[in-house]
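Only a single protein chain was left out; the remaining protein chains are all shown in position.
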Amino acid sequence: MSNLHPDRLFPASGPALNHARALYDSISELPIVSPHGHTDPAWFAENRNFADAASLFLTPDHYVLRMLRSQGLSYEALGLARKGEAPKVSDLAAWKLFAVNYHLFAGTPSELWIDHAFRWAFGIEEKLNAKNATSLYETITRRLADEDLKPLAVLDRAKVETIATTEFALDPLDHHKALKARGLNHRIRTTYRPDDVTDPVNPSFVANLQRLAEITNEDVGLWNGLIAAHAKRRAFFRDHGATATDHGVPDAMTADLPLHEKQALLTRALRGELDAAGKALFRAQMMTEMAALSAEDGMVMQLHAGSIRNTDPALVAYYGPNLGADIPSAGDFVNALQPLLKRFGSSQGFRLILFTLDETTYARELAPMAGYWPCLMIGPPWWFHDSPLGIRRYLDQVVETAGFHNLAGFNDDTRALLSIPARHDVWRREVARFLGTFVAEHRLSASSAAEIARQLAYDAAKLAYRLD
Amino acid sequence: MSNLHPDRLFPASGPALNHARALYDSISELPIVSPHGHTDPAWFAENRNFADAASLFLTPDHYVLRMLRSQGLSYEALGLARKGEAPKVSDLAAWKLFAVNYHLFAGTPSELWIDHAFRWAFGIEEKLNAKNATSLYETITRRLADEDLKPLAVLDRAKVETIATTEFALDPLDHHKALKARGLNHRIRTTYRPDDVTDPVNPSFVANLQRLAEITNEDVGLWNGLIAAHAKRRAFFRDHGATATDHGVPDAMTADLPLHEKQALLTRALRGELDAAGKALFRAQMMTEMAALSAEDGMVMQLHAGSIRNTDPALVAYYGPNLGADIPSAGDFVNALQPLLKRFGSSQGFRLILFTLDETTYARELAPMAGYWPCLMIGPPWWFHDSPLGIRRYLDQVVETAGFHNLAGFNDDTRALLSIPARHDVWRREVARFLGTFVAEHRLSASSAAEIARQLAYDAAKLAYRLD
Partner (left out) sequence: MSNLHPDRLFPASGPALNHARALYDSISELPIVSPHGHTDPAWFAENRNFADAASLFLTPDHYVLRMLRSQGLSYEALGLARKGEAPKVSDLAAWKLFAVNYHLFAGTPSELWIDHAFRWAFGIEEKLNAKNATSLYETITRRLADEDLKPLAVLDRAKVETIATTEFALDPLDHHKALKARGLNHRIRTTYRPDDVTDPVNPSFVANLQRLAEITNEDVGLWNGLIAAHAKRRAFFRDHGATATDHGVPDAMTADLPLHEKQALLTRALRGELDAAGKALFRAQMMTEMAALSAEDGMVMQLHAGSIRNTDPALVAYYGPNLGADIPSAGDFVNALQPLLKRFGSSQGFRLILFTLDETTYARELAPMAGYWPCLMIGPPWWFHDSPLGIRRYLDQVVETAGFHNLAGFNDDTRALLSIPARHDVWRREVARFLGTFVAEHRLSASSAAEIARQLAYDAAKLAYRLD
């Protein structure tokens, strides 16, 4: 019997269940719009088969790795290679360790996504466990050789209408070039994420700016030259499908300094003379510059604020970043965004989508701010909070103040291709649950709820990201 | 068919629904006590008919204006006049724009309040939309000419037993004088809100203090003279029905300095020499002075803390304050109130009602503090949080630690007269829902729940505000 019940995540009984079912049925088959995420563009450009179960579900998934590590398993035993070394265990051995410990994921969104992908892509209805580990490994690995599980076929099968990847400012976008040559650059888009050249904390910052100068032929030692270089790169990214920029920052701090102060900051940054506060101020100013460019070129600006990256120095030293040691911290948007909003908050055509890891800002700051400023939209629950209960807390706290129309729909934000249909399915179920409960409690008519459900499941993402 | 279902906001089914219905039935017709709000005393003193639908529902309602603005509509197009200018569009044109966009309010408390007022005052059962905009405008505007929709008649019809308005310290209270002359000063009360003379951030602060000196004949250049001036104004306000003071502050900071430091602060304040920290300290000290006076004269002190005002400088420059650009920020009560509570926290007869815009303080600070200090009560959910889900979060987080008896009942806190019955109705429905669920989960007997429901709907507000 399947462990995926058709009514999962809905209210357990009563009129809210019936309304949730009906709403879900009306949106479950809509195409997927995935305007922000971290899939690898090489997958789509090269369209090769995935290799095996472990390299699909285990080693690239920091949600999975971190949970196993928290229970004492080493990354080495899970098949990860230390920098400059080869893996110490076979994929199958790592997979078995994963299988033996799969019960650790009970109640987590990882379990929902993996169980969903097992069934969706491989027809597997069982939960992974010690007994079926080898046979499921073989089933999955064998099936991965099929044509209909090649990356582009997966997009078709999952009805992905559009998907955006995320590249740094210096990326040559070779894969997107190849995709463009095949007319796929409106289906598979890039996103301009210039963190590599906006944050002096990055150890390669000076070298990156030099590289930026080379590829844009601008004098990045002058503030206006730096901004012109960004404008060129943004145009280059737009030419490869980008409609948005993205900025991953520890906090939402912005600044709006006069030109001579900006120039002084830049000069000191290039000399490596900025202290921590100076580096933060440089980054803060760059956010306002990005807003200025967005107000001109119409690219939708995204701010992902509040993750303290690499809290385990040993992990980053031995294995690298993005492996589970990034932890949220308390956030502030109202004071931090003030300089940027004062300048561009009401600018025609400027749009800024905010993402937070601090749920306390939903009702206190994001909803009131998005309910006032024309430029602002609230992004969906991000990262740790993109879970059934996380989505409930989000809708509970943003809707009444921001309304439904200041929400940017859903992002799957994933590095795991097969989790895309699963993640959108969880969002759609939770949207159906929330709206179904509003209908059952007589706050919305069934027809209004159906319109809003469609919007949150599909239209809002296209509208928010200006996808045509 | 009405869009206001008799069971709206209750649990959708099961025993909790039945208990909620019964509890609501037992309190829905109780008189309304409205001890804090921002209605215009001129309405009651002059008792003139309201003019038209737009000036009743649209242009004075910052909840409505801000949502429309967030979706790109300009305040000008919504009928607001820039300072020193006349409105650019007719009331009907503004109203039509509102009607076309009324779907933006789906799921918001504004929708609940407006739909309720439409039916309650005008017998309108339809939702506002593009098609019925003109006819509803005409229906409402025509009906507003009737005797029974004059302001005092509205109070009667809504069973408003007492209502308090809010005036600054220098206000001559002319309308309340007129009301007193007609014996209405116990039904329509004022509230002493001396922000104009307690916060040196106010650009008119020095002029305001001079005016305070003139009308009280006290030397406000001396600290003791300043306090004596307050004492006189407080007595004057009490004489016009006031039982409470109110203080709107960006944070809950208090101070308890020796006299010579207070005098030094005052002297520098009058010379305009205080920096931002000095101004904040002055305000903090004034809060403790207000507590001292309340401990003497028995006026109930209210603290509304945590709104960052006027975050859009352009809005305040062109249109003025209180139009939607005030945003909450993270709050602290435990450290901020320490100086005041150390002095007056256990003073016989002193009462301080706390309001927050930072819901994280409910369970962490307000409930533990109100569950210890005899002077403290927790005010109802304020502003953005005075919504069905906001009330649920509030009750969820305060009741178990503070009990029901440290809660101050409900305030509608509104500038919109016709929203008063709607707002109290939402509170009563949510109280019935919360208590009905407690009965259904066997945490309260039905009879205890009925007593507590009555208290939260009616008695608590009278008791908390010392209304006789």
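Per-chain residue numbering starts at 1, and chain names A and B are given in the order in which the chains are listed.
As a working rule, contacts are C-beta pairs under 8 Å (C-beta built on N, C-alpha and C of every residue); 3 or more make two chains touch, one makes a residue touch a chain.
Keep in mind the model is a prediction, meaning the values are calculated, not measured.
Colleague: Specify the residue from the set A:A181, A:L389 or A:A446 that touches the hidden chain.
Modeller: If we include the chain that is not displayed, A:L389 is the one touching it.
Colleague: Using the document's definition of touch, tell me which of B:N3, B:T356, B:N406 or B:S419 contacts the absent chain.
Modeller: For the chain that is not drawn, the touching residue is B:N406.
Colleague: Going by the contact rule already stated, which one of A:A12, A:A86, A:L259 or A:A276 would touch the omitted chain in the full complex?
Modeller: A:A12
Colleague: Tell me, which residues in chain B touch the chain that this view leaves out?
Modeller: Contacting residues on chain B, toward the hidden partner: 11, 13-16, 330, 332, 334-335, 338, 341-342, 345-346, 360, 363-365, 367-374, 376, 396-397, 399-406, 437-438, 440-445, 448, 452.
Colleague: Using the document's contact rule, name the residues of chain A that touch the chain not shown here.
Modeller: 3-5, 7-14, 66-67, 69-72, 103-109, 112, 308, 311-314, 324-325, 327-330, 357-360, 384-385, 387-390, 393
Here is the rule we use: only the chains that are shown with their structure count from here on.
Colleague: If you average the CA atoms of chain A and of chain B, how far apart do the two points sit, in angstrom?
Modeller: Whole-Å distance between the two chain centres: 40.
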